[in-house]
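Shown here: the complex without one of its protein chains, the others still in place.
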Amino acid sequence: MQDDKTPMIAIRDVVKKFGSFTALHGITADIREGEFFSLLGPSGCGKTTLLRTIAGFEPTTSGTIAIGGKNMESIPANDRPTNMVFQSYAIFPHLNVEENVGYGLKTRKMPKKDIAREVAEVLSLVDMEGYGKRKAHELSGGQRQRVALARALVMKPKVILLDEPLSALDKKLRDQMQVELRSLQRSIGITFILVTHDQEEALIMSDRIAVMFDGQIEQLDTPEGLYRRPVNRRVASFIGVMNFLSARVTAQTDTHLTLDIDALGKVELPRDTLDPDIASDSIDTVGVRPEMLTVLFDQNDWSQNKVEGEVVDTEYYGDMTYYKVRLPGREEPLSISMRNTAGRSVVPPGSPVTVGWGAESIVVFEE
Amino acid sequence: MAWRFDREAGQGLKLISPTFGYVLVMLAAPLLMVVTFSFWTQDYLTIDTTLTLDNYREAWTQPLYQVLMWRSLKISLIVTVVTVLLAFPIAYYLSFHVKKRKALWLFLITVPFWTSYLLRVFLWKVILGYNGVFNTTLMGLGFIDEPLTFILYNLNAVVITLAHAWAPFAILPIFVALEKIDRSLLEAATDLGDGPVRRFFRVTLPLAMPGIVASTLIVLIPTVGDFITPRLVGGTDGLMISNMIQIQFGKANNAPLGAALAVSAMVVIGMISAGIFFAGKKLGGRVR
Partner (left out) sequence: MKWFSVKWLTIYAVVYMIFLYAPVILLPLFAFNTSTIIAFPLSGFTIEWFVGLWHTDTLHTALGNSMIVGLSTAVLSTLLGAFAARASARFMFPGKTGIVGLIMLPLVLPEIIVAVALLVMLNQLGMSLSLWTVVAGHVLICTPFSIAILSSAFRGLDRELEEASFDLGESRWGTFRRVTLPLVLPGVISSLLITFTISLDEFIIAFFLTGTDVTLPVYIWSQLRFPAKLPSVMALGTILLAVTVLLLIAAEALRRRSARRQGVDTTLAGV
């Protein structure tokens, strides 16, 4: 048994090389018990490799992985307390749904009656009662996904590993499965590790997310932390949309920094809202999310900073409108997203507008 | 994925090594030995291992061998062209016009191929012979008064028999190549103004070229090595180089000369095959 301080999975300095190619450059991370943890990054960033080293399919070149406080180094994949939901689902085509789900229990030499009971239980958990006799090719994509999940769940592992489990599904089904998977994980409390390249999926489902680039974890944080306080421009632009503006520090006190931001002008920022790891001298860029900027329909309801600009383009999404607004003295227009609430009509391109913004929405970056 | 290479390489090589080893010992080594042999000489039962080009001199200058070599090439090329030309429309029909029972058609095409090769050749002799099925039928129907004699024991008989023997080998590669053609490419060609004929020559044929080349080679190469068909239905005018190779290794008991003939035939046919291969590549590429 482990106490609260021991992480469910402790990854320490894991390096993975394939010949001369280094896929993982010393990964260190703790994954807590009962957590929904995501590995997010573009393809080739090493997220799948990391998942496969946890599962035991790839031996690490150096470093250690411990699950439940136990070093996994010499333990092969078939003896690890992890189970995987594969990207292709890997439903055994020669077996029906029940046989697929019961596959691992049969390996454990569980009596047939118990297997049948466990399988029935887990199938009802994933809403697949009555499909037990179907073969893999008689299932839809979403059903295959449920069977793959059931097959892992029935093993009652410490950790379930999911390798892009929703990427084969269409958008609508994917949205639905994200919610289902998330609530299922909450109700059973097993630690989930999800690999995905879809930032929206990671934000919706995860307790914490590790953003990976080039075999390294760039930032490990909660979804909100990642979105609000990305540590660098790469993370900021991978997760959501962000406007980047060049900036420099013109004055500083113990509590505040004064920044001169391109096209927005001077602003005073309290130090405690900024990333403490960034030295004030090295700040050269700031970022601001599109929804933190406001096209002012009524000048009087905005007490903070304002700047004049011109709408150059609009994208209408029904519930939202995305504006491209050019500010004087700046080539690249700002992206601004506005909710289409009652009484607001779309401002046509060419119209002059006033853009409102607040100091608290500014994120600073160093080069 | 390329970066899995190192670990996979070992496993892959280990796995394939029994088969590879077998082929090295049973094919590569014997082939090398044949080449070596062709530089030796044999007098009745004693073999002289002094290296010499005498066998090749004989193989390339003796009129008998020259005639046989030329005839083999001529017959093989004619057989190949006829077989592939006859096969193409069938492959085309199967790929483009047979909708439901493709597998059945393919199966039916391959069945005759699985009957005894010897018997098939022999039965063509029965069909084409003086009192054969073909002649008796034509006479019975009153088309001819006397049996036709130009259809057995000559080149025609060899061509017909081999075109029959290699039919599935010619049809299948072309069929596969045609099946692979994305049908929307044909629609695109039509959309861009091509009629069916221009479309066929500008899109279908170039894309089918790899299959046509494969068929050609798969028919041509073994045909040169056949000695049963010429012997059974070819008459004296139909004898080919393989018959001579067989005689040298058998009755004539001059294995080194046989080896030199075999190597010569392989080199010539290898060069022709390479020529066809590259011509096909160029033709397929150019029109595209």
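Order of writing sets the chain letters: A and B. Residues in each chain are counted from 1.
In this text, a residue touches a chain if its C-beta (ideal position, glycine included) is under 8 Å from a C-beta of that chain, and two chains touch if they have at least 3 such contacts.
Because the structure is predicted, anything quoted here is derived from the model rather than measured.
From the set A:M72, A:A136 or A:V311, the residue in touch with the chain omitted from the display is A:A136, counting the whole complex. Within the whole complex, the absent chain has one touching residue among A:V15, A:A29 or A:A90, and that is A:A90.
When the whole complex is considered, the residue among B:L51, B:V67 or B:V133 that touches the unshown chain is B:V133. Residue positions on chain B in contact with the hidden chain: 2, 4-5, 8-13, 15-20, 22-24, 26-31, 33-34, 37, 86, 89-90, 92-94, 97, 102-103, 106-112, 114-120, 122-124, 126-127, 129, 131-133, 136-137, 164, 167, 172, 175-176, 179, 196-197, 200, 217-218, 221-222, 224-228, 232, 242, 245-246, 249, 255, 258-259, 262, 266, in rising order. By the touch criterion stated above, the residues of chain A touching the omitted chain are 55, 57, 76-79, 82-84, 86-88, 90, 92-94, 103-104, 107-108, 136-137, 151, 155.
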